[in-house]
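For this depiction, one protein chain was excluded, whereas all remaining protein chains were kept in their positions.
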Amino acid sequence: MRLAVQTEPFDLGAESVAFAAGAAGAGAVVTFTGIVRDNGGTLSAMEIEHYPGMTERAIAAIMEEARSRWALVDALVIHRHGRLAGGEMIMMVATAAPHRADAFAAAEFLMDYLKSRAPFWKKELGPEGATWVAAKDEDEAALRRW
Amino acid sequence: MRLAVQTEPFDLGAESVAFAAGAAGAGAVVTFTGIVRDNGGTLSAMEIEHYPGMTERAIAAIMEEARSRWALVDALVIHRHGRLAGGEMIMMVATAAPHRADAFAAAEFLMDYLKSRAPFWKKELGPEGATWVAAKDEDEAALRRW
Amino acid sequence: MTVEVLYFAWVRERIGLPRERVSTQAETVAGLIAELVAREERYAMAFADLSSLRVALDQDLADFDSPLAGVREVAFFPPMTGG
Partner (left out) sequence: MTVEVLYFAWVRERIGLPRERVSTQAETVAGLIAELVAREERYAMAFADLSSLRVALDQDLADFDSPLAGVREVAFFPPMTGG
């Protein structure tokens, strides 16, 4: 299991291939990639703040929880912070398991927890100024299914 | 939307990056990759047979169905046939959507339908000979949730 | 009428052919199966347990009681195991 919190871009292709190749015994690999939406150019950039130290602790705890719940061969979380332009990749999660149900469930679980329990805060920088992204009720609700 | 049925290996890294880059307006990209399990070397290879013509029709119909059910920006299915060694990638699915719930649901839906409704048949070539993989009750059950 | 009949996976192996042209009087898939089973032991073996078989008519999944009228291609195979 590996986790990285960084400002630099990551290489989705290289990360996906290395993850799948290293997951010995896996029959199923799921990846999720979060991208800064750029709907017709209305969102010019995003600024992501985080809580150094707690971020890594929270993500490590979430990954341990995923490993205790599903038969995972491996898991990966990469999350960027700082300033990101529209279309840039924000983060990725990867899970590997013998069977697809575990790989999918663990990836969704990790995403639900990263959304609401890892200390990141997004600020959208649009043409009309900067706005902190509000937490969504549906993201809190998504946690209740686990 | 693109679908490919082929004997050649595919490049998971290049396909993932091209898919994510081409999905304008997407905030979420999910990929699933199926790999020939090689548990301690007991499975030396797999032979995948398919029904040329019907395979493409069935996958195209499954993809259209996914597009009608979820707010997808794009979808991709690549499925190999022929002889594959342990550790080789069998197939991949990718989905892109504005939000993660749609991308995850569509990817799981595509996988459940590909498992039981696309005309592929897997034969495991192990040390004790060749065995056709039996369809699993749980795969048929998985279809009922959609 | 004449139909192209295709066999896949262990159905193909039991019958020993991937495809053949078949002249038939049958009105349904079940009728066609009955004619094939009456031919030879290898067909009887392949069609012994219909619950483990699927059929497609002109490349669409169908039922054993589906009519054959107008159909050009009939395929028999075990439950699919893709993905």
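A, B and C label the chains in the order they appear, each numbered from 1.
As a working rule, a residue touches a chain if its C-beta (ideal position, glycine included) is under 8 Å from a C-beta of that chain, and two chains touch if they have at least 3 such contacts.
Not measured: the values here are computed from a predicted model.
Q: Shown chains touched by the missing chain?
A: It touches the following shown chains in the full complex: A.
Q: Out of A:L72, A:A94 or A:M111, which is the one that touches the chain we can't see?
A: Once the missing chain is taken into account, the touching residue is A:M111.
Q: Applying the definition given at the start, please give the residues of subunit A touching the unseen chain.
A: Given the touch definition above, subunit A has residues 34, 49-51, 53-54, 57-58, 79, 90-91, 111, 114-123, 132-135, 140 touching the missing chain.
By definition in this document, only the chains that are shown with their structure count from here on.
Q: Subunit B to subunit C: how many Å between their CA centres?
A: Once rounded, the distance between the two centres reads 26 Å.
Q: Compute the distance, rounded to whole Å, between the mean C-alpha positions of subunit A and subunit C.
A: 48
Q: Quick check on subunit A: which residues sit in contact with 2+ other chains?
A: Where subunit A meets two or more other chains at a single residue, that happens at 100.
Q: For subunit C, what residues touch not just one other chain but two or more?
A: Correct list: 83.
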